[in-house]
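Here's the structure we're looking at; comments come further down.
Only one protein chain is missing; all other protein chains are in place.
And now, chain A:
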Amino acid sequence: MNLADHLPALQVALPLLTAPLVILLRNGFLAWLAALVASLASFGLAILLTQAVLAGGVPEYAVGGWQPPFGISLNIDGLSALMLLLVTGASSLGLAGGRLSLRRDIDNRRAPMFYGAWLIALAGLCGIAVAGDAFNVFVFMEISSLATYILIAAGRDRRALSAVFKYLIIGTIGATFYLIGVGFIYMMTGTLNFEDMALRLGEVIETRPVIIAAGFITIGLALKAAIFPLHIWLPRAYTYAPNAVTVFIAACSTKVSIYVLLRFNYGVFHGNLLGHSDLFSVFIVPLALSGILLASAIAIYQGNIKKLLAFSSVAQIGYIALAAGLATQAGLMAAQLHMFNHALAKGTLFLCVSAFVLTSRSTRISNLAGIGRRMPWTMGAFVIAGLSLIGVPGTAGFVSKWYLVVAVMSVPGWGIPLVIAIVISSLLAVVYLWKFVETAYYGTPPDGDVSAMEVPLPLRALIWFAALANIYFGLAPQLPIALAESGTGTLLGGLL
């Protein structure tokens, strides 16, 4: 075996092993630099893995040479590669763009610990994406969650503490539900490996513990994924977290839970449980729809830009859940593409917000009035990412919206109402984004000062790099489409 074969393991090991080294550093800047290098290296590994997946697939990796189903296996398909790109990309974006804002938010003495926690969260999220068995998914989920709680609470805003406590309680309930479900399945099948589970579940089909397990797993993951109305932890956690942390977690953490939801529901249950996909649709689609509409409407009334974007995230998660809940090939494509595109747009938006806060020290929309004239570059990028969020053609958001609309149109009897709901929610997105854009460009700053004040050039360049990525993937979305196709293939593999 050469080094290239160990890529799946390295993807987790690299950030996990760098984390304690970072903690040993005594200097905030060095710790940041080390974390950034590790994060970028992980991103590089994710790119290598993606190339390997597209070139024909990555063979199953047996940890320590113990063959599955007895040993731990790591599996990489298109969907995993997509998640790895998202997680490592968001982490790199948050770290690279967060240098200045983190220096302000995090006490220098505690900075090494903070960056250590960041890398542990990164390792956990990567681990979920590569793990081939249900229990390791749980372990990595706990690793990433615990580290994320630390990240959110690490800032100077005391309100983060109550927010994170709520997140902690709900996140733990979600993880526990998931574990209970996995426990039931283990009891019935004697295996934890996803592939093995899918094979053996057929023997105990339609037994009560399996059905209950499906319920526990779905609800537990829906809690962690913040699917409406199980989202109550999300807005405050996003809002009061340090800005760079919000860039990281908003772009990827809930999506990783949806990833597990897809794995379980399609990879394991779909082929075995009779009528499971109908039940799943009936459960998830109404929730997703209400999330799409209500969360968008709530976002309009937010006075804090981070909270506004957080509610927008709840709505966008609704899109993903809706697409996934359709239980069709087109729907799964749309769900995966929207995970990618929404992460791109939301990451850029939160990055812009962190730049606004650097200069104006507030996230209240009224305090940010006139910011568009004072920071034209950053605001321009915000508008581009906002258009992507709305789904204007030429941006990444359009691609997934297109797939989503085409997918729902083929739902017998419900096509037109679903399209109308999506259209209404897109218009609500126009309203809540434009509310901010208008204030930012034409409002009068609270102190009446309209002199220019931009963030330093490197940060501006990074922001524009992210914004242009939104356009690039709107005009040339071949990469996410190829990955989503590969992912759809494995998810529905047993059924087609």
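Heads up, the rule we're going with is that a residue touches a chain if its C-beta (ideal position, glycine included) is under 8 Å from a C-beta of that chain, and two chains touch if they have at least 3 such contacts; residues count from 1.
Quick note on the criterion: contacts and distances are computed from a predicted model.
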{"item": "Listed names \"Spermidine/putrescine transport system permease protein\", \"Sigma-70 family RNA polymerase sigma factor\", \"ABC transporter ATP-binding protein\" or \"Cation:proton antiporter\", matching UniProt entry of the absent chain", "value": "\"Cation:proton antiporter\""}
{"item": "From A:169, A:187 or A:427, residue that would touch the chain that is not displayed", "value": "A:427"}
{"item": "Residue in contact with the excluded chain [from A:164, A:192, A:305 or A:399]", "value": "A:399"}
{"item": "Absent-chain interface as seen on chain A, which is shown", "value": "387, 390-394, 399, 402-403, 405-406, 409, 419, 423-424, 426-427, 430, 434, 438, 441-442, 474-477, 481"}
